[in-house]
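Please find one structure pasted underneath; my questions will follow.
A single protein chain has been omitted; all remaining protein chains appear in their positions.
So, chain A:
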Amino acid sequence: MPRFRIPTPTVPAALQPKPKRPGSAQGPATPAEQAAEGGIHVVDWIDERTSLSGGLRWMMFRKVPKGTNWFYTLGSATMFAFLSQAVTGIFLAMYYDPSPTRAYESVRYIVNDAFLGEFVRGMHRWGSTVMVILVFLHMARTFFFGAYKYPRELNWVIGVALLILTMAMSFTGYLLPFDQRAYWATIVGVNINGTGPLVGPYLSDFLRAGPEFGATTLSRFYAIHMMLVPGLIAALIGAHLYLVAKLGTTAPPWLRAKTETKLDEDEV
């Protein structure tokens, strides 16, 4: 008897297993049934050793309150844009060379010669715009719906950190093509950081890898852009989503529960 069972209420009727006709042979008969049995075995084997199914069920079969609408897809769309950036970024990293003498040529190689290079670079470039727009829209949704209020305060704070990190991604990524626009915008940007109080000068020295724009500045931006900040973003998205699943997404604020449904002890 397999231990992992798909909870029946969520499966549409057409997909539910049909009961065997009385009198048919015991055991799996058709190859399709055999394959299904094999699949269940594998899942069982993994689950017996990891107990993943509990967490998965907790995440996937939790209830979403009534009235949830399209505005609630903005968060996951942001996450999807981030994943798209990660994938296209990996392909760009296969060709990119973060040295001041070769960076520009490597990007030109990507655009002119690499297979689908211009397309992938375009996706990465415009994906950043899409992601920034989606972050702001998602933030506006949670703001106007009052979703930052008790008990979701912490999720708002994590969200603001994600917003800042997203902007940091676009700032560090802007330098990498190393064309005129990239270079001069970054010089000015770093200088602006430098005018800040207390940490300002240290921050711009850290970004430049020294008191002036030098040979290692580019590789420093590259490391920040492709390892430090994305790592932080991925970790914070994990925390953000954990809290969303734990606390549940808000219902639209003007919605009231219609009837007093009786609640189980563990749902309150």
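By our rule, contacts are C-beta pairs under 8 Å (C-beta built on N, C-alpha and C of every residue); 3 or more make two chains touch, one makes a residue touch a chain; residues count from 1.
Operating definition for what follows: contacts and distances are computed from a predicted model.
**Student:** According to UniProt, what is the chain that's been left out of this complex called? Choose from "Urea ABC transporter ATP-binding protein UrtD", "Mono/diheme cytochrome c family protein", "Fe-S cluster assembly protein SufD" or "Isoquinoline 1-oxidoreductase subunit alpha".
**Tutor:** Going by its UniProt entry, the chain not pictured is "Mono/diheme cytochrome c family protein".
**Student:** Among A:A35, A:V64, A:A93 or A:M227, single out the residue that touches the unshown chain.
**Tutor:** Touches the omitted chain: A:V64.
**Student:** For chain A, which positions touch the chain that isn't shown here?
**Tutor:** 9-10, 59-68, 70, 72-74, 76-77, 80-81, 84, 100, 104, 107-108, 111, 118-119, 121-123, 125-130, 132-134, 140, 143-153, 156-157, 160, 163-164, 167, 170-171, 174, 177-185, 187-189, 191-197, 200, 211-213, 248, 250-251, 253-258, 260-261, 263, 267-268
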